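Excluded from the complex is one protein chain; the other protein chains are retained at their positions.
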Amino acid sequence: MALLEVNQLSIHFGGVKAVQNVSFSIEAGIVYAVIGPNGAGKTTLFNLITGIYTPTSGTITLDHESIGGKTPNELAQRGVARTFQNLQICLNMSAIENVMVGAHLRLDRNLFLAALRWPAIRARDQALRQEAAELMRFVGLQDYLQARADSMPYGALKRLEIARALAMKPRLIFLDEPAAGLNTKETQDVDALVRKVADSGITVVLVEHDMKLVMNLSDRILVLDYGKKLTEGTALEVRNNPDVIAAYLGAHA
Amino acid sequence: MHKSAFSGLYLIMAVLLVLPFVLPNSFYMDLAIRMAMNAVIVLSLNLLIGFAGQISLGHAGFLGIGAYASAVLPTHFDWHPLLALGAGAVCAGVLAAVLARPIFKLKGHYLAMATLGLGIIISIVVRNEAGLTGGPDGMPVPAMALLGHELSGDKLWYWLTAMLLSVAIWFSLNLIDSPFGRALRALHGSEVAARVVGVDVVRYKVSIFVVSAVIASVMGSLTAHYVGFVTPNLADFFHSLELVTMVVIGGMASVYGSVVGAVLLTALPQALTSFEGWETVAFGTILMLCMIFLPKGLVPTLAAKFGKGE
Partner (left out) sequence: MLAQFLQFLFSGITVGATYALAALGFTLIYNASNVINFAQGEFIMLGGMLAVYFTQAGLALPLVLVLAIALPALVGVVLEKLAIEPVKGAESVTLIIITIGASLVIRGLIQVWLGKGAYSLPAFSGDVPLQFMGATLMPQSLWVLGVTALVVLGLWYFFNRTLHGKAILATSHNRLAAELVGINTNWVLFMSFALSAALGALGGILVTPITLTSYDVGVMLGLKGFVAAVVGGLGNGLGAVLGGLLVGILEAFGAGYISSSYKDAMPFVLILLILFFKPRGLFGGRSTERV
């Protein structure tokens, strides 16, 4: 049963056809990677599915519901989470608060009750703080429980975004280049983390350039080039596909 | 938020309790009352500017709505002052709600411009409708009446405003560390991130705009009743600037910063009053120096120097 189905999806920015007639489907519970050279349209594809952009044509269906053109917060309500290639961390807040924000939709957001220090809200907040701390440990940030976001290194912030996404208790999580800018050791940590996330039952879709990571982790891979779908298949199928090799992998394997 | 954050509140409350017995005469009482009132306004404005990261260069307009509602409705239409206060608040709230959606689609300088325009339009209307509002000379405001008793006298107003201030600080501290408050701050930190976790960004901006407009209106009404007189200066661009300055100098996104900013910038003009042109120069110089050397504002900068974290 496909969780996410994308059909003939396209978006044009003026004359630039960033994504053209891309179709694929993602089963629930797998790790699905989207790869391709720079400029192939991977992040644009993410932005389309997560509501940042509106498609020019084509459909996106999540669990039989059409979601093309829905706003990011509507998608959040449907259990879709994502992280960003260019970090979007709230540097004005502490690390743990960033994670707590992820649980936004699960809490009572009433302004008046909050101002009055309503006990139910306080209690839930305490519980949430514990949960957020747990999530930070889960992603390996146990050293930063008391830290402010603006004092954390880049690698830690990338994992913080993942923790925030997990706080949404999503069923589908989009990771946009989770290993970008990380060294070998950090990349291995991300590899292990993504594995953990996938093992917990969340469907993971990732964009990544690090081929070792992609080949290790993914159940299926979509290859994009110049906004079009080049091919799709298992890791083995993709790495042996001559078109892919020609367009992208070159001598690497 | 840790318990320590509230210790500032307890300190302020202690000071407020002691102050009337320490202040030498009614001039200082008056000053204290004005400071407290400004502090409440600034706290509400800070929610918008410091926490939500939006900008409003026309907030005095909402003060004007409340003040003139409390002046005009009882005087010309025989409304009970409490009703007039409510009407002002409703009017300010509705105006904010109606204009908020189009305004908050704007970003940065465009947003600043729109709020500026709103404030100026209100102040011009108030200045022009002389028949109703007494025009540039202003008009007297009947005393506020509660349960048949007139509210007048320094002492009464002092305790009223002291209470309001304490409650306002308490509300603000509670709000910051709540789901609503975090969503607001996230909005400031990264709108994209806020959207992606499900925050209805526009709705939040609208709500906080409306809340701070309503609070400003109520405080405008109270100021009008306290002073007994209202002039269009209350609603003009300069006053809006003064308010923003109080927020920024005290420290954006700092509850106690708002109080400090209000206290300092209410006292300052008093200290400089006899110097006219020099007063303007001094005010401007202080603004510039503060922003160049203490861009985070007084309280956050001092807090960082005297010990890390909360």
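Chains here go by letter, A and B, matching the order in which they are written, and residues are numbered from 1 within each.
To be clear about the criterion, contacts are C-beta pairs under 8 Å (C-beta built on N, C-alpha and C of every residue); 3 or more make two chains touch, one makes a residue touch a chain.
None of these values were measured; they are calculated from a predicted model.
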Specify the residue from the set B:I33, B:I49 or B:A183 that touches the hidden chain. B:I49
Touching the hidden chain, out of B:V206, B:V244 or B:V259, is B:V244
Counting contacts across the full complex, list the positions on subunit B that touch the omitted chain. 49, 55, 99, 102-103, 105-110, 112-114, 116-118, 120-121, 124-125, 128, 192, 237, 241, 244-245, 248, 252, 276-288, 291-292, 295
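Rule of thumb we're sticking to: only the chains that are shown with their structure count from here on.
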Whole-angstrom distance, CA centroid of subunit A to CA centroid of subunit B, is 41
In the complex formed with subunit B, which residues of subunit A make contact? 50, 52, 71-73, 76-77, 81-82, 84, 88-93, 97-98, 100-102, 104-105, 107-111, 114-117, 121, 125, 146, 148-149, 164, 167-168
Contact set on subunit B toward subunit A in their complex: 170-172, 174-175, 177-183, 185-186, 188-190, 192-201, 207, 211, 253, 309
